[in-house]
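Here's the structure we're looking at; comments come further down.
The complex appears here minus one protein chain, its other protein chains still in place.
Our next item is chain A:
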């Protein structure tokens, strides 16, 4: 806001000379304008997100099979009891968490390296480089999952013959026949596809690091590593956290790659996959909705703990203050 005259860092403190708390006419008008501008978007958001979430929660309280609507009955929270007492749910949670952890960690490192490359690249090749790095992100997830599956397939794939020199890889390696190798390929596909997303967010963060600070550090004799640790990283903490948050939320809902590659075999089912199987395959709308609601709660919990725990400020990341 244009009225900010306080030092940019530090907490929001009221100026000593601030007038008594009461809203002026101008502030009221501004608030009204704000609602008018944001109102339609809010209404649409309520319609397309709040309503389905409320409907799913309502459905989750029933024993309701799509092909047998007459026998729908209210069962309270018993669907949640069934899910939370089922080892399958906890296995799926573990698998989902594992995939999230691996992919987000690798993507952060890779994405940061790519962001540095893009940031330092010559102005003339920068647009080409950016487009090239972004291509995987533009590919539809199902298509990328099929591509990786075909590559690793024991009959049609080329990986087994090209990488036969690696220990543990030979023409009879069945990548989708074991838990570990399946997870490896699934993570690889996810990493390939979404690293560009994280690197773009980090590139925006890199661009925010003031050049003067870098120069000052250089003059003081700081090495590249010291400048990275003491200047660059602290100044882009907000961007890193936002990138991590978005990507973690995204990764926790992993579905397409698993659906295409293993269809849940070898205990590779994610939480989204469980929701799919109960709702779409079994047609148990009640039970499936309960799984979806639980997945939603976990995602909310992740978002909340990121924002509170790591003190991520979305407004700051956008450069608003």
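Definition applied: contacts are C-beta pairs under 8 Å (C-beta built on N, C-alpha and C of every residue); 3 or more make two chains touch, one makes a residue touch a chain; residues count from 1.
Just so we're on the same page, contacts and distances are computed from a predicted model.
Visitor: I want to check something: the complex is missing a chain, and I'd like its UniProt protein name from "PadR family transcriptional regulator", "Na+/H+ antiporter subunit G", "Spore germination protein KB" or "Extracellular solute-binding protein".
Guide: "Extracellular solute-binding protein"
Visitor: In the whole complex, not just what's shown, which of A:193, A:227, A:247 or A:277 touches the removed chain?
Guide: Result: among the candidates, A:277 touches the missing chain.
Visitor: Would you write out the residues of chain A that touch the absent chain, in ascending order?
Guide: Residues of chain A in contact with the hidden chain: 63, 66-69, 82-83, 86, 88-89, 154-155, 172-174, 176-177, 262-266, 274, 277-278, 280-284, 287, 291.
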